[in-house]
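Notes follow the structure.
Complex shown without one protein chain; remaining protein chains in place.
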Amino acid sequence: MSSVIDVPVGPQHPALKEPLNITCYVDGEQVVGAKLRIGYNHRGVEKAGEYQTYIQNLYIAERICGICGIVHAFDLAQATEHIIGKEIPRRADYLRTIGLELNRVHSHLLWLGVAAHEIGFDTLFMYVWRDREAVMDVIEEFTGNRVTYALMTIGGVRRDLPQEKAEKMLRVMDVLEEKVKKYKEMCLNERTIRMRCDGVGILREEDAIALCAVGPTTRASNVPFDVRADDPHAAYDEIPFKVITYDTCDVTARILVRIDETLESINIIREAVKKMPSGPIRVRLPRAVPAGEGVGRTEAPRGEVIHYLRSAGGERPFRWKVRAPTLANLLSIPVMLTSKGDYVVYIADVPIAFASIDPCLSCTDRAVKFVDVSSGKSWVWTFSQIKRMYWKDKPYWRERP
Amino acid sequence: MTLEEELVSKIKEKFGDKILEAKVQRARRVFVTVDRSTYKDVIRFLRNDVGVTHVSTMSGVDAIDHFEVIPHLSYKGVVISVKAIVPKDSPEIDTITDVIPGALFYEKEVHEMFGIDVKGHPDLTHLELPEDWPEGLYPLRKDVKLEELFKRITKERD
Amino acid sequence: MGLVNWARLRSPWLLHFNTGACNGCDIEVVAALTPRYDVERFGIRLVGSPRHADILIVTGPVTKQVEKRLKRIYEQMPEPKFVMAVGNCCASSGAFRNCYNVYPGLDHVIPVDVYVMGCPPKPEAIINGVVKLLEKLKGGAS
Partner (left out) sequence: MIRELIDILGTLLFPGFLFFAALGLFFEWIDRKFYAKLQNRVGPLYTGPWGLLQPLADFVKLMAKEDIVPEGVATPIFSSIPVFALALSLFATLFLPVCGPQGIVSFPGDVIVLAVVLTFLVILVFLAGLSSASRYPEVGSERAVLQLLGYEIPLVASVLGAAAVTIGLGGSLSIEGIVSAQQNWWGILGIQALGFAIFLLAAQAELERVPFDIPEAETEIVAGWATEYSGKKLAFLRLARDVELAFLCGLGATLFLGGPWPGPLVPGLGGVIASTILFVIKSIVVLLLLTVIRAAMSRLRIDQMVNFAWKYLVPLSIFQLLLAVVTPTMVRLLTL
């Protein structure tokens, strides 16, 4: 078959829990090009931020993304503290680290389940999500909420971690470590998983660097880029951990990076609970922030999150800019989804390849639009170009409306 | 000398007076202010001679009397924010996608939100948020009030 | 119509649509499927095609872009159909009230039968919402 049809995936599509439209140009079962349309989720958070106080913005920041919301709240708090120029108590740093790492554990497990669902392995999905509930319980006990923690505040954290809760947390972590190790074994040994993930969604190292990919996506392409290590914030400077990289550049590598990072996060939580100093958990900072600018940055489960904050004095920010990791990784999607030479992409690979960057569009779409890109040197194709190149008549026996 | 100071001195050495301001705000935060004419040269210098490959994001700011376009570059943990001053009467700036391809989306975003024309950008066609977003309405500009933007929604509803 | 009503009460198939949510509600909807909550006990299933669905679960503030799609999906669903708004921001735009691209509530776009509050609601609350909807159905069609 030489004719090409377009198969839209989304915006309402069971594989995508969020609205997005990937138009794949397929030749039979092979994908020859891909186009993304995002922006279904654009809400205009940044503009709203200029009309709200810093404290109000913390809560809307947490709701930029329901999976890694704490990261956005942390970044905003960090940037604000940079402008004010005050250090926060050490104990707060440790509590923030614990919050961030619990979030990473839950997010990576969530992702592993979703990835299993994408390749039709619902049993693994159910098992992983069952064990994820244990983390959710710990989070709920620690912060009071399952999803939006409201832990961060400007100048520290809002809740302390008493000894008995910390001990329970460690017990859960022990159980979880066993389970996660088992899943790793499963992913390495289960043949159908390997068949679906090996060599799929390849993002080569040079592409990952050129396209500024972040997080597990880039670490699975053998680029050791981790904000926690490079730019230690919170308590990461006192807690040793490994930056996980794999060099096979495919979906399997991304699965393994995330599983290993989960194990690493469990270690960080243990270490943080052990080393945590006593003392106050927050300092009171003035509600009016002096003029200045600050950059908040941390490693979300999906990759680097960066907030730029400009204050012109007063209770409201002058400009608040958010960049979520998915936006940085989206550029890699058309590269992963375009067959080139020996590298063949099938329709069946689209959901898992796309899911392998752990897309979180609600973060991304606060201010973004759509994309038409493809791989190779001349790496921007517009829609009409693709149309001209590939879109012939649909192989169909009956005219469609 | 710390890495941050080294970076600042390297930039100052290379560009001299063309750098309007270069400072180390705190550990791993460097801010450099340049005019838009030298902006691309600075980026190119950082990319080719210093070895910065990662652009974290690009912020646009409407600073009332001028625009600022701020790519935040990341190099060994240091965030180098290169502030380019763009006058309001000719909102234009050079693209840096040919130097760092990863800036593609961020430049689109700046274009869309502030109406700053990014010269040489490969694809600045219809970028706006919803498909039917009106021409010339740039939501993050300071002269666009929130109430005005709300009217769009309410009007359509009736 | 006793048999039909009995069947309807026991076989609600859900279609999940995200209109711009932060994902918080979405993962809680999905979590309701997993072993701890397991809504299949009640015969609830999550289906992919609007043609197969009985209840449309909408999460998130309704953004301008998604409005058309939402309406189309609603129209594609066969009667009798119901709509459930999950989360504060879906019901009333919640934390996003200052955002310019968000409708002030789902009921500005399509008719809603049940609102589930919470930011995000826990899976139990979502299941409770379905139960409330079914009660409404029981009372309405006698």
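Labels A, B and C are assigned to the chains in the order they are written; within every chain, residues are numbered from 1.
What we mean here is this: contacts are C-beta pairs under 8 Å (C-beta built on N, C-alpha and C of every residue); 3 or more make two chains touch, one makes a residue touch a chain.
What you see is a predicted model; the values in this text were computed from it and never measured.
> Give me the visible chains that the unshown chain touches, in label order.
In the entire complex, chains touched by the missing one are A, C.
> Among A:Arg132, A:Arg196, A:Arg254 or A:Arg282, which one is in touch with the chain left out?
The single option touching the absent chain is A:Arg196.
> Applying the definition given at the start, please give the residues of subunit C touching the unseen chain.
Missing-chain contacts on subunit C: residues 3-4, 6-8, 10-11, 34-35, 38, 40-43, 47-49, 51-52, 54, 76, 78-80.
> Contact with the hidden chain only, please: which subunit A residues?
5-9, 13-15, 26, 28-29, 116-124, 126-127, 130, 190, 192-193, 195-196, 346-351, 396-398, 400-401
Methods note: only the chains that are shown with their structure count from here on.
> Considering only which chains touch which, label the overall pattern as line, ring, star, complete or other.
Chain contacts: complete, every pair touches.
> Any idea whether B-C or A-B has more C-beta pairs in contact?
A-B
> Quick check on subunit C: which residues sit in contact with 2+ other chains?
65, 98, 100-102
> Which subunit B residues reach two or more other chains?
Within subunit B, residues 129-130, 139, 146, 149 contact more than one other chain.
> Touching residues of subunit B toward subunit A in the complex: what are they?
25-26, 28-29, 31, 53-57, 59-62, 70, 72, 74, 76-79, 81, 100-106, 108-109, 112-113, 122-123, 125, 127-130, 139-140, 146, 149
> Which part of subunit C faces subunit A closely enough to touch in the complex?
Against subunit A, the touching part of subunit C is residues 15-28, 30-31, 34-36, 46-48, 50, 60-61, 63, 65-66, 69, 73, 89, 95-96, 98-102, 119-120, 122.
> If you look only at subunit B, which of its residues touch subunit C in the complex?
Per the stated touch rule, the residues are 129-131, 139, 146, 149-150, 152-153, 156-157.
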